[in-house]
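First comes the structure, then the notes that go with it.
Note that one protein chain is taken out, while the other chains of the complex remain in position.
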Amino acid sequence: MTLKPILQGLSFAVASTVLSTAAIAEDPIKVGVLHSLSGTMAISETTLKDTVLMMVEQQNEAGGLLGRPLEAVVVDPASNWPLFAEKARELLTQEEVDVIFGSWTSVSRKSVLPVLEELNGLMFYPVQYEGEESSKNVFYTGAAPNQQAIPAVDYLRNELGVERWVLAGTDYVYPRTTNKILEAYLMDLGVAEEDIMINYTPFSHSDWQSIVSDIKTFGSAGKKTAVVSTINGDANVPFYKELGNQGVSSADIPVIAFSVGEEELSGFDTSPLVGHLAAWNYFQSVDADVNYDFIDMWHAYIGDEDRVTNDPMEATYIGFKMWVQAVEQAGTTDVDAVEQAMIGQTVANLSGGTAVMNRNHHLSKPVLIGEIQDDGQFEIVWQTAGVVPGDAWSDYLPGSKMLLADWSAPLKCGNYNTETGTCSGTVY
Amino acid sequence: MKQALLMFGCWLALWSTPTVAETDTTSSYDDLLMALTEADLNATQPILEKIEATGHPEVLSLFQTLLDGNLHFRKADQVLLSIVDVNGTDQYTEFQSGTAIEPLGRRDVSKIRVNNNLRNFLSSAIGRLQLRSSEPDLRSAAVLSLLTTLDAATADDLAELRREESNRTVLSSIDLALAMYSARSANTVAAQITAIDTLSDRLQPEARNLLFDLERNADNPAVREAATAALKKIDGKVTFYGYVDQLFFGLSLGSVLLLAAIGLAITFGVMGVINMAHGEMLMLGAYTTYVVQLLMPGFINYSLWVAIPAAFIVAGLFGILIERCVIRFLHGRPLETLLATFGISLILQQLVRTVFSPLNRRVAAPDWMSGSLEINPVLSLTYNRLTILIFALIVFVALLVIMKKTALGLYVRAVSQNRDMAKAMGIKTDRVDALTFGLGSGIAGIGGVALSQLTNVGPNLGQAYIIDSFMVVVFGGVGNLLGTLVAAFTLGIANKFLEPVTGTVLASILVLVFIILFIQKRPKGLFPQRGRAAE
Amino acid sequence: MTALSHTAELMRRDQVWPFLQPPAASINVDKDILLYIEDLNLSFDGFKALNNLNLYINDGELRCLIGANGAGKTTLMDVITGKTQCDSGSVFFGQTINLLKYSEADIAELGIGRKFQKPTVFEAQSVFDNLELALKSNKRLLPTLLARLSPSEIDRIDTVLATIGLTDHRFQLAGALSHGQKQWLEIGMLLVSEPRLLLIDEPVAGMTAEETERTAELLTSLAGKHTVVVVEHDMEFVRSIARTVTVLHQGSVLAEGSMDHVQNHPDVIEVYLGEAP
Partner (left out) sequence: MSLLTTFMSRRNSLGSPVLPFVTILMTLTVLAAIGNLWIPADSALHVSTYTITLLGKYLSFAMLALAVDIVWGYCGILSLGHGAFFALGGYAMGMYLMRQIGSRGVYGDPILPDFMVFLDWDVLPWYWLGMDQFWFAMLMVLLVPGLLAFVFGWLAFHSRVTGVYLSIITQALTYALMLAFFRNEMGFGGNNGLTDFKDLLGFSLQADTTRVALLLCTAGLLAAIFMFSHWVLKSRFGKVIEAIRDGEPRVRFLGYRTDRYKVALFVYSAMIAGIAGALYVPQVGIINPGEFAPLNSIEIVVWVAVGGRGTLYGAVIGALLVNYAKTRFTALMPDGWLFMLGALFVLVTLFLPKGLAGVYGQLITSWKRGRNRDEPPQRNQEATS
């Protein structure tokens, strides 16, 4: 008696799924969108949801895929990590989507991963991350540490003559890994230990007075100092505001960030920050016709000329285009066939070059260094000559030096130990 | 850099003898400008050096435009344009002719890019150009930019300038530069030691670094000793000012906590409503600031003065609405107000997400709040923190006056202490409730205006502060405004003094544990309310 | 229950919970005085609620405390029952037990029961449950969790229910009782707990004349077996039950003796001038 509402609800749920699958005649290809629309991550992820919807719309206008229309299925995992796994399962088993575009944080990806592997789903992950992972079921279209951090440090050393380093980050796995890689890399280059300062802060840290003041003190030792920032999300605005207010100019102590893009900058007045840096694989200010086309398409779709584009959007764009090509090449949406077809797929990226999907499920991308301008955009001041292939396993970490990811036959392994010749982790 | 100094010398020479053939420089100046549009980033600096050397009267304005990132050129004919953003629209001007032109598409113009190196060069070049500027601040900054790179010739020049200089700040800067020069390269040990002595009164990091260097590398042991002594003196001061700095940081954090919590001290403390939507009132205040700035784009400097009353009204009205529609039905059921207001907070967050998008909004800082008050080279108080500290105190005093001196305050206290009695005395308790809640929410809105200057203006703004706010009010003692003040500053200062020792996260944890233990010792907070009303 | 079985009960507990052992409590009334209150002082923010108060209650007597509002009657009860800490002075239960060292629950277990001015029964529970809670029993965690009502306990509750006239309302929620019935219930809760000393604050407020009469009978019958201290404003009621009356004024004893004695006491007349009766 008391459980009646739940029973009713369950039968309703079952009935509605049955109905919805029966009602559609032409059998569309379903694209799952797994981005938080509420909670703390909504600020970043909502844009990516819109990007996927835009790409789906564009593909449908171009005649769909394999003669079938695309249909986007949007769910809201509400920035709740266990909910990501649950929603992924819902997308794969209830909605029966053929591919998922989703996740932003590493923890949400880690949460989804077992579900993807169990149900053999396919997901495109569009955000720069710490590496140390390669799953058969995930394609990583964002940057690995070697596509952001290492070139950025090289730039600071070679172009700006930086000798003293502050590695400041939010206390979670991406900054920890990046900073460990950078520390090892800098030590290899002969930087003394006292010339490296590492600092971690909690998520959404808002009071940066002491830390900025420490950075100022650290930077007044006579050697050129730079801050390598892996500070995440919300915490950046108060951090940069404090930098501006305490008069830390880019001329004295440049800050190079790996998580600050156009969208983060659109949230505040950047005039005190002009000259601080960011390293990405794409900037909105890239001077290329394909980029201008993309921006125009975005503005037309979203109906707001002031909305910016950013790197994870480009990663989503590349991922979507590649998936479409792979499906066309495979002639089916079957995950195993698409997965094999994905490897070696090339798509024109938005910075005028070509993105290539490598055998480790990571992309080859160019690395761009940009300086913040007072209009919230980046001025590209340096870029790699060609593209850099993404490393799933870092060469600078003792635990992963000998690991290799290769999903093409015959190896088909995400973490192959070249020393012992074994494939650990999930085996297929 | 050396080259630049050479130029500087040349330029000084040019300045004193302004009789170079005009035609020559003009033509090469035009060529150089053309070259500027073709050069890539690494080739730009030599061109700029040559441009500086021409001494053309437009150099200062050219450099300034370039530094501001406003210098572009038309792709078609390589004519330099300055594109300036005036109130949200770009105004295109041909740089040399100064004639305004029609706006062009972004594919038709290209920007002359500058990077940090160029920016450094440009600002020091501008500094040099302004060494004899009429502004003392500019002169002083120009001297300070030369501190570590003085050579014999420039030192002589500076000594020359010193004779004509009357401004004390500039004089002090020149003295510092000269002292650093002699400490490094004076001929006699005695002169070096005298210079080191002078430096021991200075707190500039450059001076300190020089002393470090001398302490380690000077040939003469007497110089090394003098450097050690000077360093000791400086370090003592630096440590002292470090504490002053931390105290200020603590006060500043305290003022933020106070602004966040003070509205809650009314709605929760006085009315007993566990107002989980308090954070969203802060958020509404911050968004009001954003909207006000949208509505008056040209007057950012005054926008806050409009935003403060506007935020008070907006948040206050929302508060009254919430009170009328929900909370008045929940009198005497404080824990249920928690649930209802939690629901309201979810609704308000999603409302803001729907209306303003989930992205953070850009709230500009007025000029008078940016920068810092430099007390000495190691101690500077940022203006926005200072303003917010003072603002928090003003709001606090104003609220205290309202509660203690006005009829509304009297009614509020009466109703909170004994509702039935107050009703019997003819006080319209319904109205008082609505107004009180409106007042608390309005004050929170004002707090939101201040927070918009420090942090993200987004849908999550409120959640970031709600827990801290409750901690402050409970620690201070529910129903006691003074307690809230003391609690806010205590927690702020404690946090900031713990931070360097334990790190940020542990400091927050320790403060929380401290609050938990403190409540065991004094279950009603710092300043418990006495009497039966508190039960 | 006899002192022997009481001690046996204590002994049994000792074996189970040696570390939770309550202080060995045997009440020494060799001098026939149950409660010694000496030099008691207490002030709230400068207001002297109790001022060098001295009071002795004999074992088995029925004592009435009267006095104007703020005379310190309720405060005195608060101090005796451990609700309020006094500033100085001593309160002894019998000759050996210093009550000031005990908590409310300990004091209740020592055998001091209290009825509050405002009836405080547990409104969400039935009349029967209210009485069950008050029952004299082992009040530690485990025994309470495993407690089953023994037939003798049920009889005891039934007897009290009959005494307080609530037999028909036994399964009714206490919150649904009338004010007078709540007063009775609270008295009933005192009775089932079989205290040595009963502190009763304004028992007849809100009762009808008939109920008042019954209360008077009840209290009188209790005296002897129990020691009873009653605070009351209703002078008629006091007159009907009192043997000894103590008048409190501004935190100290103004007069003490029989009703007639205190009524004719010059100090009392001065203080109560113009007041009834």
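The letters A, B and C name the chains in turn, as written, and every chain counts its residues from 1.
By definition in this document, contacts are C-beta pairs under 8 Å (C-beta built on N, C-alpha and C of every residue); 3 or more make two chains touch, one makes a residue touch a chain.
What you are looking at is a predicted structure, and each value in this text was computed from that prediction instead of being measured.
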{"item": "Missing chain: touched chains present in the view", "value": "A, B, C"}
{"item": "Given A:Glu90, A:Glu242 or A:Glu379, the one touching the chain that is not displayed", "value": "A:Glu90"}
{"item": "Touch with the omitted chain, as defined above, among A:Gly64, A:Pro114, A:Gly247 or A:Pro389", "value": "A:Pro114"}
{"item": "Among A:Gly67, A:Gly303 or A:Gly399, the residue in touch with the chain that has been omitted", "value": "A:Gly399"}
{"item": "Positions on chain A contacted by the hidden chain, ascending", "value": "1-3, 5-7, 9-10, 13-14, 18, 37-38, 74-78, 80-83, 85-87, 89-90, 93-94, 105-107, 110-111, 113-115, 118, 132-133, 171-173, 176-177, 180, 200, 202-203, 397-400, 403, 414-415, 417, 422, 424-426"}
{"item": "Interface residues of chain C (partner: the chain not displayed)", "value": "81, 83, 103-106, 108-109, 113-114, 116, 120, 122-125, 129, 132-134, 139-141, 144-147, 171-173, 175-176, 189, 193"}
{"item": "On chain B, residues whose C-beta touches the chain left out of the figure", "value": "268, 274, 276, 326, 329-330, 332-340, 342-347, 349-351, 354, 463, 467, 470-471, 474, 478, 505-506, 508-509, 512-513, 515-517, 519-521, 523-525"}
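Everything below uses one rule, namely that only the chains that are shown with their structure count from here on.
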{"item": "Nearest-to-centre chain - CA centroid comparison", "value": "B"}
{"item": "Inter-chain centre distance, chain B versus chain C - centres from mean C-alpha coordinates, in Å", "value": "66"}
{"item": "Chain centre separation in whole Å, for chain C relative to chain A (CA means)", "value": "73"}
{"item": "Chain A and chain B, separation of their C-alpha mean positions in angstrom", "value": "31"}
{"item": "Multi-partner residues of chain C (each touching 2 or more other chains)", "value": "none"}
{"item": "Parts of chain A lying in touch with chain B, wherever the complex brings them together", "value": "37-38, 40, 42-43, 46-47, 159-160, 171, 200-202, 204-207, 209-211, 213-214, 220-222, 234, 237-238, 241-242, 244-247, 250-251, 254, 263-264, 266-269, 272, 274-275, 277, 287, 289, 292, 371, 373-376, 379-382"}
{"item": "Chain A contact footprint on chain B (complex, rising order)", "value": "41, 68-69, 85, 106-107, 110-111, 113-117, 119-120, 123, 205-206, 208-209, 212-213, 245-246, 249, 252-253, 256, 349-350, 353, 357-365, 370-372, 380, 382-385, 453-460, 464, 495-496, 499-500, 503-505, 508"}
